[in-house]
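One structure follows; several queries about it will come next.
Only one protein chain is missing from this complex, and each of the others stays in its spot.
Showing subunit A:
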């Protein structure tokens, strides 16, 4: 379980905090609060009872706390220490605003915060923290800081002071023309922090805010995926085998962005909130959506050919091809391979002959079990042997009894504190599709000749240009490590999943400021979305040379659609259309409708011929629908319509198609094609086979709106 944490934020609400400084666009308070809100919303998001926050304001107009001594005026507890909810956050927000006063002492506020923490956490084990945020413009009484610091140490409280525009020489920030009061206060606070122990620190606000933008990976506790023996050999029959007691954990595990839930506006509010769509939606008006399933079977006697069946009347089973295989309750697991938990090495492979592109998923790490010297030694000998031989092991792993076996590749690795085997899942025979692809470094002609000089193959010049470019763009050493030395650029530690942090950032922003638009993508998430600009500048001559040698030409968009007009020929180049007699070219038979239609269009010279072919094809489609028993011929009709649409767009005759489809829709909805054919119209809508609009064909007279309306109207 994670530690319990109690944090009190002390916020300077003095009138001076309303000022806008440092070339920023928001007030010092709003700017500072972006840090506090971020931290508080993390607490809200965690939804944990053991993460507690409190908020104290000082230099407030009112005085509102439990200490009734003198010297504690103009300090208010805005949020008592405790868990934080969304509604708590919303209630707190309006309370954080600049006051009209300059009175109120930061040190006294700390005393109050310490008191809050002491009372709340008692003597129990908590991580205690106070964060003081101030612009350092108010009076700070330096007399008691020694006592306060001692008290903080005793209570084991960590103090963080974040000052608006405080000097931070390490961070390269210095405020010019600093008022003397502020200067003095910075020194006082520094002294206080120094007295509070090692974990306490003073920083300039800008450091904290910059740090917020840096994505944070969520740390997850180690998860054990296997514990037991790793075996080589046959323990039952062989006199000696390798048997090592091991533990296996996740090394990588795909993190996913937060998933959106499906929700709906609560009923009592449904009417009202649809009325004013523009109002920002408040989360409280939404309720979750559940799924309810109903089951149907085919029944020729039922209306629509289907009828509902009770869930209770159904049995479990599988499909084998189109055969339904019923599995009775008692042999539920009959199709499951019986397995026993085990981890067995089946053999070894050479490292350089393994391609990591076979890796089928996440990596786990295996180490010898604790407090078992024999296993530790045996494991060590295995890892060392693999490593020295540049070999990997292939093993069959069943993580638990009855789990499906998998094959994993075990790779030796030496870490500073331990030796281990990393493993990745391997594909089985069924997991590989053996598609064929042409070779990349030669061209084989129809006649069987092998060419190495061809427009599909790179010239020597292109090869050289590519080689120079790749070498120049090598980022193996382009980064900078902590000591300022050249290091690998874009290491895995620096890569963050953009989607996770983008959505997380937006959710937090929306929770704190529901009225604000969605923020832009934080630039830090796009750091590795493009090659480093400075490198590109230096490499530019190589890029120019490469582009020149590559001589790549974009295919004009027009040419893609119009390809149909040139006659397609088989590999031999035979002109098939020329084999046909003239008289056959214009008529379309229902058996061979689409090829006949295409041929008729291809041989047409006049618009009338195209119109005639369209008419014939239209009639065939209509009769397919009319003759269809249920939906038996729908697919055929759909295919015909699809062919008509595509061909007529290519021939730039969208008008002919549009006339046809308008007429067809009317017939479908009026029942003129053998009864109720609305289901066919739905299919057409789904497949987007409606009117051809101007975007799809320049010569169309149908606007986008008209085309959209055509789908909607009944």
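For the reader, a short list of remarks on this structure follows.
Heads up, the rule we're going with is that contacts are C-beta pairs under 8 Å (C-beta built on N, C-alpha and C of every residue); 3 or more make two chains touch, one makes a residue touch a chain; residues count from 1.
Please note the rule applied: contacts and distances are computed from a predicted model.
The chain absent from the displayed complex carries the UniProt protein name "ATP-dependent DNA helicase II subunit 1", chosen from "Ubiquitin-related modifier 1 homolog", "EKC/KEOPS complex subunit BUD32", "ATP-dependent DNA helicase II subunit 1" or "Ribosomal RNA-processing protein 43". Checked against the full complex, the one of A:105, A:165 or A:376 touching the unshown chain is A:376. When the whole complex is considered, the residue among A:92, A:212, A:507 or A:611 that touches the unshown chain is A:507. Checked against the hidden chain, the listed residues A:153, A:396 or A:662 yield one contact partner: A:396. When the missing chain is restored to the complex, the residue among A:78, A:457 or A:611 that touches it is A:457. Considering the full assembly, A:386 is the residue among A:6, A:202, A:386 or A:707 that touches the omitted chain.
Across the entire complex, the residue among A:222, A:486 or A:630 in touch with the chain not shown is A:222.
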